[in-house]
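Left out: one protein chain. Kept in place: all the others.
Up next is subunit A:
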Amino acid sequence: MAASISGLLKPWTPRVFLVRWSRYNPYYLEPEVRKEAYIKPEAELSAEEKEQRELKALRPIKAATNDVTSSVFSDPVISKFVGMMMLEGNKILANEIISKTLENIKRKQVDKYHKAPEGKKEEIECNPYAIFHQALENCKPVVGLASIQKGGKFYQVPIPLSDDRRRHLAMKWIITECRESKHRRTLMYEKLSQELLAASVREGNVIKKKLEMHKMAEANRAYAHYRWA
C-alpha cells in the first residue's frame, strides 16, 4: 500500500524535515546502517541494488533512531529486549542491566568451563549471546489462545501466532517472571541470568508457563473451529 501511494506522489523534498516523530510519509526510505552495504564496489551490485542506490539519491530518508548503530556488536533482538525492559524512558539503565546480565552469564559459564575436566569442556556453552537466543527460542509458544465470543460466552480458542507475536510473548514472560517472582534483595541482572540459563536447558518458570499455555490450547482443541465463527 505504501508502494502504491508513493507511486502516485511526485518527486519532492519537503521544506520541513521530520526528525522526532516516528510516523513518516511513506515516501521516505529506511536508513541503511550496515557498513557492508557501502563497501561493495560498483561492479558487484545487482540491478535491484543499483536501482535502490539511484532512488536513495532522489528520495528523502528517515532519521535513524538512537539505538541502531553500525557497530559489529549490535543485535536487533537484544535491542528489542532492551526496549521492552525499559521503564519510563530510562534506556541507559535497561542497557546496563542487560550488559551486566550477559557478563554474569558469561562469568558463570567460563567459571564452569575452567573447573570442568578436559572431556566435558566442549559441551559447556560460554557465549552469552548464544545462550540468550537459545533461551528465547525455547520460551516461544507454538500456539496461542484468543478470547472469541460465541453465543454470549467467551471461549479461549487456540490460534496460530505470527513470529513477531511469539517473540514478543517470550520476552514479556521472561521480563515479568524476573520482575515478580524473586527474593526481595536479588538484583534484576542476577535473576535474569538465572532464568536465561535455566531456559536455555528447558527448565525454569518461563518454560513452565509456555507448557501450560500449550496444555490449555490442547485442552480447548474442540473450540478451534470458533476461529471462523
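By our rule, a contact is a pair of C-beta atoms (placed from the backbone, for glycine too) under 8 Å apart; a residue touches a chain by one contact, two chains touch by 3 or more; residues count from 1.
Just so it is clear, contacts and distances are computed from a predicted model.
*Asks:* Choose one: "Small ribosomal subunit protein mS29", "HBA2 protein", "Transmembrane channel-like protein" or "Metaxin-2". The correct choice is the protein name in UniProt for the chain not shown.
*Replies:* "Small ribosomal subunit protein mS29"
*Asks:* Among A:37, A:61 or A:110, which one touches the chain that has been omitted from the display?
*Replies:* Here the residue in touch with the unshown chain is A:110.
*Asks:* Specify the residue from the set A:127, A:149 or A:176 that touches the hidden chain.
*Replies:* A:127
*Asks:* What does the interface between subunit A and the hidden chain look like in terms of residue numbers?
*Replies:* The missing chain touches subunit A at positions 71-73, 98-100, 102-103, 106-107, 110-111, 113-115, 126-129.
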